[in-house]
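What follows is a structure written as structure tokens; I'll ask about it next.
One protein chain omitted, others in place.
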Amino acid sequence: MADLWREEWKLLERKLQDRGLDVTAIRTAVANFRCETPSWGYGPSGTRFGVFPQPGEARTIHEKLEDAGECHRLTGVCPTVAVHIPWDKADDYDALKGFAAQQKVRIGAVNPNVFQDLDYKYGSFGHADERVRRKALEHMQECCAIMKSVGSDILSLWFADGTDYPGQADFRERKQRFTECLQATYKMLPAKSRMLIEYKLFEPAFYHTDLADWGMALNFAQKCGENAQVLVDLGHHAQGVNIEHLVAFLIDEKRLGGFHFNNRKYADDDLTCGSTNPYELFLIFAELTAAEAEKSTLPHPIAYMIDQSHNTKNKLEAMIQTVEQVQTAQAKALLVNRKKLKAAQANNDVVGAERCVMEAYNTDVEPLLMSVREQLGAALKPLEIFRLSDYTRKKAEARRGKVAGAGLGVN
Amino acid sequence: MADLWREEWKLLERKLQDRGLDVTAIRTAVANFRCETPSWGYGPSGTRFGVFPQPGEARTIHEKLEDAGECHRLTGVCPTVAVHIPWDKADDYDALKGFAAQQKVRIGAVNPNVFQDLDYKYGSFGHADERVRRKALEHMQECCAIMKSVGSDILSLWFADGTDYPGQADFRERKQRFTECLQATYKMLPAKSRMLIEYKLFEPAFYHTDLADWGMALNFAQKCGENAQVLVDLGHHAQGVNIEHLVAFLIDEKRLGGFHFNNRKYADDDLTCGSTNPYELFLIFAELTAAEAEKSTLPHPIAYMIDQSHNTKNKLEAMIQTVEQVQTAQAKALLVNRKKLKAAQANNDVVGAERCVMEAYNTDVEPLLMSVREQLGAALKPLEIFRLSDYTRKKAEARRGKVAGAGLGVN
Amino acid sequence: MADLWREEWKLLERKLQDRGLDVTAIRTAVANFRCETPSWGYGPSGTRFGVFPQPGEARTIHEKLEDAGECHRLTGVCPTVAVHIPWDKADDYDALKGFAAQQKVRIGAVNPNVFQDLDYKYGSFGHADERVRRKALEHMQECCAIMKSVGSDILSLWFADGTDYPGQADFRERKQRFTECLQATYKMLPAKSRMLIEYKLFEPAFYHTDLADWGMALNFAQKCGENAQVLVDLGHHAQGVNIEHLVAFLIDEKRLGGFHFNNRKYADDDLTCGSTNPYELFLIFAELTAAEAEKSTLPHPIAYMIDQSHNTKNKLEAMIQTVEQVQTAQAKALLVNRKKLKAAQANNDVVGAERCVMEAYNTDVEPLLMSVREQLGAALKPLEIFRLSDYTRKKAEARRGKVAGAGLGVN
Partner (left out) sequence: MADLWREEWKLLERKLQDRGLDVTAIRTAVANFRCETPSWGYGPSGTRFGVFPQPGEARTIHEKLEDAGECHRLTGVCPTVAVHIPWDKADDYDALKGFAAQQKVRIGAVNPNVFQDLDYKYGSFGHADERVRRKALEHMQECCAIMKSVGSDILSLWFADGTDYPGQADFRERKQRFTECLQATYKMLPAKSRMLIEYKLFEPAFYHTDLADWGMALNFAQKCGENAQVLVDLGHHAQGVNIEHLVAFLIDEKRLGGFHFNNRKYADDDLTCGSTNPYELFLIFAELTAAEAEKSTLPHPIAYMIDQSHNTKNKLEAMIQTVEQVQTAQAKALLVNRKKLKAAQANNDVVGAERCVMEAYNTDVEPLLMSVREQLGAALKPLEIFRLSDYTRKKAEARRGKVAGAGLGVN
């Protein structure tokens, strides 16, 4: 097999050249792609019906960073780790930075939590009680301080705010409270950092969510300032919504901040990205790679982050698998022959245009990815290598028993 | 029966007073409510599987205005009629105005059609070909001229623009073309008139729609000017979307222009408004009546319009029935005890707040509506009276055979 | 107010008689309606994002029976309580029966739990490992024994079985295992008892559920025997599914076993029944009351049970409110003039037929319900009375601290 992929890559390279593609530019884009993993993706998670613990699962921020380090070691493209406060709170953030550095990773986006405390039963920024809103703002202040301590430049906001029943709250009043609190948070941001605003159709609120869709997130971002942008979580839309379209819309508005990668068949299932509809993921990347190839289209780099919750898969396997799936989608998207596509579009040649897209999608990019991974010094087949290793077994031995402060991570 | 409703009304009045409601204000709001009917709702319609003609169906704008006049005569609240150009084109708009006046109605919103002509196969404002966009803009110019001729102050825009397949068009380029064309149209508007921008998730385009949701419609409206507002068609959302929430959001943004009333269980079914989920319709009206009761919240009156497509119901029966259903929802919404509701909301008394809403909804407002209809000089029970009349039979005799220029109306 | 409802009832009675309805038969049907409440509905519940405890919440089966007793005392129509094993396991079921009797309630359906134990991580009846299936069957045996002990005649089956990812399991093998295990369970049933098979589209499994829809549940029931029937949970369908239609289909197949009442706007939200679309609930009851009025249509009485999960509402308030909503739907359904409806249907008079249904729905049945409650010796307004009482306050004092064995109830 070892030789086969090299032969495949040679043939693929010829084929891409025959198609008129710039293989060097493609390789560069693949090699430059980075994807952040979430600390909470390495720890326990579950559904409301139960949480099934896994042997060797990370219990503390240090163990999560270890696992994130292993993921980065194998994939070569996951140098940063999103943290969730208070789940990942530390007494000494300098020490934490140092520990992360030992694992060859850095702290990435800081994710505040204003939904778990009993005070947030009826909301945080949307809460009717000014004291609860103030408490939430103080938590934001704390998170911004942590950003400075750990050198993070992204504050990533998700709210569970909403209601379960008609009448429960006044929509417009809640909107006005959200506007005020988001503006106040925006002012707390460390210099040169961004605030990403996530939206979600429903859950845990079952009648309305204050930030229900991209339109609301965009509206709030516009009211804050240009460093407030929209975060797209792939599992947070109504059935049937064309995500790649709204991604393009947000790009054009200069308000696409980043992604929470995952997949779903029904609701916010938090499954492995690309596991339900890999073509959709590819189409989203087709918008992203097109914009990234243009100069000056994007005011900031798009923050690619994973946000999943694996109940039946081994956590670290799932994370590495996800990185492979996301890389596959990106690599395929880079193979779209833009020139040919533009020509077909100009002629309303529907079949011709679709073929440009399909041709890229149908290409097996595994040899390309392997070739780039070799260049990056990563494992040629990260998931396979990991599964052959004894990492899980070793950690299962080392990480026995409960450790205080290990939270359940979902959003 | 004749006496019964008066006794019921007396009891209801007492009950409402006991609840602390201002019955006079409620009656006034019910009496002032107006709802526009669409010319195309009186003519033939169908699904892609076929159109089943009905005896006596209106074939021309004149016959449609006759039917709209009958609807207004019975309900007393439908004095205006939306027209669709070119389906309702006339040689002499003064004469048409006069004919409408004879039926005791006026021309309301003007609805351009940039989807039926073969040139629009691949779009209108989003079309890649500048000549098609220019043609669409010329049609807008024509419609604005008609607005002046007939004294209409609403240009109501719906676009079939979109694509069927990935790759077929460039989302961002289409967005930019739409922005330009909408801005150009905005400049054509007669003085003191408004432009309403409708959105729709899908159909007839099956992969993406250029104006897919309220967020896109709002975005374009903001780029045009303050007299550009969003039109909410109740059948144009993804499953699960909380419509009353986004209605409130648009109210707060001062961009809620109006409604196309109808209902759906699945897609854009264009069923009688209130026939699938009357509670949802009531909840939408609960947002509207709350805003209308506040001074200065709304920059313009909200345009209430019906847009339905009845394939199995008698057209005029369906229209009158719709008006009754919409009036019922509005009247019930007016019965929400706002003071009590605010108190429950302030205490996060979820059950208490929901009961305020449910109490209003569960009230039988038929006696109230009959009492107001009596005051307006309308039929006490418009649908029942119509069904007892020989209007349909007479028209079935009078309107035999085809008439040139009668279009199929759907959107 | 006290007098007002009696006057309203007098008028309503006259109106119903004018409509040609048999008021005595309607009153009898309303008075005979019974609805089972679930033990787990009185205890803590939540979403995967957290569980917010409520003061006074029941912690043990005894406290749950106390609360169920209070619900029955006020409503007069909730004499039975569904239990969940092992959450409600007791050392002495005779004593438990006695305790229930003191609260004036009885044990109703027995609900096994084959999803919470770690062994069930990959399923129960569908599990690849024969030992897990045997364990699940032993639990069924235990539940059937409990049925005998407590005099229950319903075994109510819900399975979390399913998979999260394509390939994870073989659909047909799982189906065959389910068939075998369900047949084995059927044979364990105590004499004269029934087995109800619930279905659910998704959650907690996110790719496939072994019992995904009514068609699968029916198929398995047919393979077991005539006392195996389908249980319809109102929140377990795909968006857009016409529930009243499949209810009618199951009635005609003589396989409608019962209901789990709740409501949802999105997924399995487990909201108060009738809170999202009360008209849909009414339409379901319109099928049920029609079948119940016919002799010999139903082989067994339909088991009406509540299954909800209230995170923001006071548990007991929510339960009583639910009973009121369900009674309202049933009472309205009884007001449909069947004779008039049949005539309109025979003539394809769509508007006429819909009016028969709408007329019943739009009637305010509160006075009828109050009159029947008076006759039953229940509270005239159960929810209002409960909210005025100090039950919650007293229990909040009495039920401080944790009690071992209190489970989290959701399905």
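Which chain is which? They are A, B and C, in the order written, and residues in each are numbered from 1.
As a working rule, a contact is a pair of C-beta atoms (placed from the backbone, for glycine too) under 8 Å apart; a residue touches a chain by one contact, two chains touch by 3 or more.
These numbers come from a predicted model, not from an experiment.
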Among C:Ile251, C:Val326 or C:Leu369, residue touching the chain not depicted: C:Ile251
Residue touching the undisplayed chain, where the options are C:Trp5, C:Phe52 or C:Tyr165: C:Tyr165
Absent-chain interface as seen on chain C, which is shown: 121-122, 128, 163-172, 175-176, 201-202, 207-208, 212-216, 218-219, 237-242, 244-246, 248-249, 251-253, 279, 283, 286-287, 336, 341-342, 344-346, 348, 350, 353-358
Missing-partner contacts on chain B, residue numbers: 46-50, 52-53, 115-116, 118, 121-122, 160, 163-166, 168, 201-204, 206-207, 239, 264-267, 269, 271-272, 275-276, 311-313, 408, 410-411
Chain A residues touching the omitted chain (full complex): 1, 4, 7-8, 11, 14-15, 18, 239-240, 242, 265-266, 272, 275-280, 312-314, 317-318, 321, 328, 348, 350-352, 354-355, 361-364, 366, 383, 387
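What we mean here is this: only the chains that are shown with their structure count from here on.
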Cα-centroid distance, chain A relative to chain C, in whole angstrom: 39
Sequence positions of chain A contacting 2 or more other chains: 121-122, 163-166, 168, 201-202, 207, 239
